[in-house]
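For this view, one protein chain was removed and the others were kept in their places.
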Amino acid sequence: MDAGNFSDEISSKRVVTIGDVTLGDGSVMVIAGPCSVENREQILSAAEIVKANGAQMLRGGAFKPRTSPYSFQGLGAEGLKYLAEAGQKYGLITVTEIMDVQDLPILVDLADVLQVGTRNMFNYALLKMLGKTDKPILLKRGFMATIEEWLLAAEYILMGGNERVLLCERGIRTFEKYTRNTLDISAIPIVAKMKGFPVIVDPSHATGRSDIIIPLCRAAIAAGCDGLMIEVHPNPQKAKSDGMQSLNYEQFNRAMAAINRAIQFMREENACE
Amino acid sequence: MDAGNFSDEISSKRVVTIGDVTLGDGSVMVIAGPCSVENREQILSAAEIVKANGAQMLRGGAFKPRTSPYSFQGLGAEGLKYLAEAGQKYGLITVTEIMDVQDLPILVDLADVLQVGTRNMFNYALLKMLGKTDKPILLKRGFMATIEEWLLAAEYILMGGNERVLLCERGIRTFEKYTRNTLDISAIPIVAKMKGFPVIVDPSHATGRSDIIIPLCRAAIAAGCDGLMIEVHPNPQKAKSDGMQSLNYEQFNRAMAAINRAIQFMREENACE
Amino acid sequence: MDAGNFSDEISSKRVVTIGDVTLGDGSVMVIAGPCSVENREQILSAAEIVKANGAQMLRGGAFKPRTSPYSFQGLGAEGLKYLAEAGQKYGLITVTEIMDVQDLPILVDLADVLQVGTRNMFNYALLKMLGKTDKPILLKRGFMATIEEWLLAAEYILMGGNERVLLCERGIRTFEKYTRNTLDISAIPIVAKMKGFPVIVDPSHATGRSDIIIPLCRAAIAAGCDGLMIEVHPNPQKAKSDGMQSLNYEQFNRAMAAINRAIQFMREENACE
Partner (left out) sequence: MDAGNFSDEISSKRVVTIGDVTLGDGSVMVIAGPCSVENREQILSAAEIVKANGAQMLRGGAFKPRTSPYSFQGLGAEGLKYLAEAGQKYGLITVTEIMDVQDLPILVDLADVLQVGTRNMFNYALLKMLGKTDKPILLKRGFMATIEEWLLAAEYILMGGNERVLLCERGIRTFEKYTRNTLDISAIPIVAKMKGFPVIVDPSHATGRSDIIIPLCRAAIAAGCDGLMIEVHPNPQKAKSDGMQSLNYEQFNRAMAAINRAIQFMREENACE
């Protein structure tokens, strides 16, 4: 343990505003949607459910980083248009991944929040470029990045003048096999304490298991996260990617109810501290 | 991820009774105390605070497994007597570690719950022996054991006829350096679902940091644990072992208040499910 | 990286003598045999081949630490007798694992070298007991142990007065899936440099793959190991444990030829340094 890096002084929280959503003020928001935009109907359907259940942002991948070049790579620009349409129709802020600096113009045009995926957290050329945009950046933790490396990656974005950085804990690679990754729940209070960035938790990628999403969402809120990112799909069994970890609509509805009760509990906790 | 091992059917919870404490019935209990029994005054003082704050069990190491043979190895039988005295005086169930089968007689005599430490989870000779006792066993997860290996280690105890097994998640070894280990929060719902053992969470060893104990206790409760194990010491700076991760009395008092509010929240959650 | 622990001064090599075999003098010896003693014929057959190919020691497990209590646990005392018979008949030093301090008398009686398995490296009660015997100890590295922890475990044996300690690198647990563990080849020169213990390398457990044993044996010798430990079985497909990683007799014969050429190469290397 590298105790030398701890600071007793608590950073003040960085407050980030995106449209009508504020992060870092003690509230908890929810990003939900499918792993990939698969077609127009799918993302419109998901958006409707996401909105109806009170989430604030809609996720959906158009450019997909896949381990194998032979897997489905996303719909690209077409998917982005469907995502934008769904976001507009239902009044949801859209979040989607950028993999290639060459896609920046279209992404700036059509998406609200740009996500740096776990595989690109160490892609400093991309981070530097994003630091010069005025888009909020959701920076996922590299699945084998220490918290220190993650915070330093965020500095690459800040350095360019872009202060709207959200960090997303999505699990780290360990030897455990019952989950896809291991959610590092400690990262939530540590990041808040050290640097004050809003922290979003993605239990779907962290665990790869839809059956334990609810207790993990509750735990993330109880640990002090500023938001959650959850995969939801009209038909997880038929999803082109990440089906095993996606909630169906009924599960998502139950999850959101539990999430809202936990948010309410933490509101009272924060008040009494 | 080894999906083949998941079972859709939820195991029924195993209910374990120890004295007047019941685990596995939806309640949450607290074990607290110093890492090591250092002298009579220290453990009596700690026990008084542990009791006053509403915890049910008192921990304290008499036989200490230390990485270096040149570190403090515990007070041995003498420490055990002080622990028993403190437990009796304050009406607390005592929990202490067994490292050596040769210490079994004195431990059976003087302690209430026997703990298998993280370094001995794979010590099958010890587990088999404990399976033949009638003492409740707190089986800590090996810091590099998969959940599957941990559940199979528990089977070594069950096989001997001893059904009172509590599992304790205490963090696993990863590459992250800001915490001593990485608390595997997902293990809580997975163990409950697969095998139904009561799960105790030890945030002190998992993180090695007293400054994030409260959010982690809250998260563990929110994830569904059956108990917490917390290090508390009259003077953490002067502790002979694990000072950095121990709470002082004032911190413990604040932690117990937060824990009790979280327990109350989960009681309502369980009622509404 | 914990640079503070490096010492520029090279420890002098500890020379360990076991029967007519000397370790730590620059030579390289070979321990071979089946994972488990399965019956009298099997261990006698293996011993014949081990001897015929020029290896010095015969391995064979009688007490087996198995992750599941429902797996084959070894033949126990009976297996030990067969192993001793095979060792005597073919003039081979025998190596077998001790899991339980209660088995010490029979093991001291019937075996030449006592092995502490990877799961028991942190079992300090066992290590202390072995420190008081006059048997050479083969201390396997815990699959989750740092080199520092391994060297400190060895100190537990030395402290009791037993100086004949051999360290065995057998792979560590990582995220890589194509091998059972990851052989830490760097451990060989580091241990030699820091503490001078003879280092034995076990490529069978490190990789779990018989198909890459030859290049790994050659690499271990080239890195400066003092010995190799190799699983060989008359019929790996039918082995009761670890079949996938065991060599059959024809493969073992080819491996020993390659090993002998590499030993000869290193003899010349050492001469020219």
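Chains: A, B and C, in written order; residue numbering restarts at 1 for each.
Just so it is clear, a contact is a pair of C-beta atoms (placed from the backbone, for glycine too) under 8 Å apart; a residue touches a chain by one contact, two chains touch by 3 or more.
Note that the structure is a prediction, hence the values are computed from the model and not measured.
Shown as candidates are C:Thr22, C:Ser45, C:Thr182 or C:Asn235; the residue that touches the absent chain is C:Thr182. Touching the chain that is not shown, out of C:Ala206, C:Ile230 or C:Ala255: C:Ala206 (per the contact rule at the top). Among A:Tyr156, A:Tyr249 or A:Phe265, only A:Tyr156 touches the chain left out of the display.
Of the candidate positions A:Arg40, A:Arg119, A:Lys135 or A:Arg261, contact with the hidden chain is made by A:Arg119. By the touch rule set out above, chain A reaches the unshown chain at residues 65-70, 99-102, 119-120, 122-126, 142-144, 148-149, 152, 155-156, 159, 173. Although one chain is not drawn, its touching partners on chain B can still be listed: residues 144, 173-175. Summarising the interface, chain C meets the missing chain with residues 1-3, 5-6, 144, 146-148, 172, 174-180, 182-190, 193, 206-209, 211-212, 215-216, 218-224, 244, 258, 261-262, 265, 268-269, 272.
Going forward, only the chains that are shown with their structure count from here on.
Per-chain Cα centroids separate chain A from chain B by 33 Å. Distance from the chain B centre to the chain C centre is 35 Å, each centre being the mean of its Cα atoms. For chain B, the set of residues touching two or more other chains reads 144, 148.
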